[in-house]
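The complex appears here without one of its protein chains, the remainder shown in place.
All chains are identified by letter, namely A and B, in their written order; residue positions are counted from 1 within each chain.
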């Protein structure tokens, strides 16, 4: 088990390091010079240029530069946002809450719904319902999330005028207390629904193929031959065997969920990092974009490590290695 | 947008992670029939798309770049799918957009196919340290938020079509490498490869003459799936305003339509629908090929 955990921590750490190296390389390889990228200006003022050169050791060897780049990041300094002239870390910290709210809602809902449907369909594999859900899962998989979001806005908001389509709270009402949470919940429905619809197929297929595979294992036939009740075979034996792969997959899905969330936030003007990103792109705020990339890489790596630690404890095949 | 890629990776993890019980010839036959049906539909749609892309000037009713007088006109005889906020004909834009989307999809998937085949083949055939390094890179790419990296590169290097294809190709080869590695590992133990070694053929010659040609089938199927992944990624980039401004792409039409969602629903609706149909067609073909070409690596049902 030690070696397994060690390996996963190594992978997580390397992911973070590689993300840092990528962003470092981009600053240096992109057209224009590092100073103009870090300052976001073609002609930065001499003072600003001098400050950046000193901070990142830009007049020294590449290794020194990488060293000081790393040092800044480890100290929690992701640079200065160009458009707002504030530290990137501070700005991301303000926006991370709404993004996490949306991401977690999506992750939990699609995991639960997808897994439940997947298990159900696997038990009646080949039935009409199974074929239908399978087809639907491919359909949603083929949809760009932003387009689905826009279609839902057309249907529920513009057409039926049922739900709010933009923001996280009603700015005109200024609710407090319970009414505030209810308001957030109402705003959460459409973006949450969109994201759940495009993420569920992923968990659905994993759970479904996992259950089908376990059901075809010899041990299931052996248990049936013993006269054990089908419900017990499933609840006690098949379920545990089938659910384990889903757990590991959950460790590596965060990147995919974040990607969906970032784009859906833009569609619904959700005040998280995604909406931010769009502004950063249009104002060429590279330090902010890189900050977002780094923060996401770290979250994803940490999430994977946590999930895999958990997995190592529940799967005996790893526990005893 | 990288969900397709991720799906593939997950499938591969499962395939390599579990010993699969062998299938009866009967079940194999059943799959074959279903897959062929699936392939037929997919190939028909794709053939239609390719024809549209090639003969775009003949099929389009208007110049897709021409700013007309009728702004946000609803679908009518004059404009089959209406016009956008600048008076451009949506139908003609979608027709020309097929060129962009297909070109980006195919080239990006080819780049990823070539890189994945080479690296996976080398790792699986030579094993040793190079294999360990590649496996680790594989694992890292599996969890890395690739889309944000792509976005960063495009934001910094500019959003030309060439850049978009290249960066998507360079970041999506992992699934292919994983598949090719598994193929190479099983092929290197086969008699015809062992006998080539025995008669003294060089290692690199064996890799290119035996391992890659014999193990390429799953990569072909996966590359078809990767085309749809690349098309979705391009659409995502366009939606962030990072599409190539010199050409029309489906993602860009959806993006432009966002501001006219209530006044001109047709702008985003039809262009997005085209993306869905195209991506589905590539799924059908890729999945069908996968079942027909590589019975062992097939996902369940």
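In the analysis below, a residue touches a chain if its C-beta (ideal position, glycine included) is under 8 Å from a C-beta of that chain, and two chains touch if they have at least 3 such contacts.
Definition applied: contacts and distances are computed from a predicted model.
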{"item": "Absent chain [UniProt protein name; select from \"Protein-methionine-sulfoxide reductase catalytic subunit MsrP\", \"Sarcosine oxidase subunit beta\", \"Amino acid/amide ABC transporter membrane protein 1 (HAAT family)\" or \"Nickel import system ATP-binding protein NikD\"]", "value": "\"Nickel import system ATP-binding protein NikD\""}
{"item": "Absent-chain contact - pick from A:71, A:224 or A:279", "value": "A:224"}
{"item": "Among A:33, A:68 or A:241, residue touching the chain not depicted", "value": "A:241"}
{"item": "Residues from chain A at the interface with the omitted partner, ascending", "value": "126, 217-219, 221-228, 236-237, 240-241, 244, 315-317, 320"}
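We adopt the following convention: only the chains that are shown with their structure count from here on.
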{"item": "Between chain A and chain B, centroid-to-centroid distance (C-alpha), Å", "value": "21"}
{"item": "Chain B residues touching chain A - in the complex, by the definition given at the top", "value": "1-4, 6-7, 9-10, 13-14, 17-18, 20-21, 136, 139-140, 142-149, 151-153, 155-158, 228, 232, 235-236, 239-242, 251, 254, 257-258, 261-262, 265, 268-269, 272, 275-276, 279-280, 283, 299-301"}
{"item": "For the chain A and chain B complex, residues of the former touching the latter", "value": "10-12, 14-15, 18-19, 22-23, 26, 30-31, 37, 125-126, 134, 138-139, 141-147, 150-151, 153-154, 158, 198-199, 202, 205-206, 208-210, 212-213, 216-218, 245, 248-249, 251-256, 258-260, 262-263, 266-267, 277-278, 281-282, 284, 286, 289-290, 292-293, 296-297, 300-301, 304"}
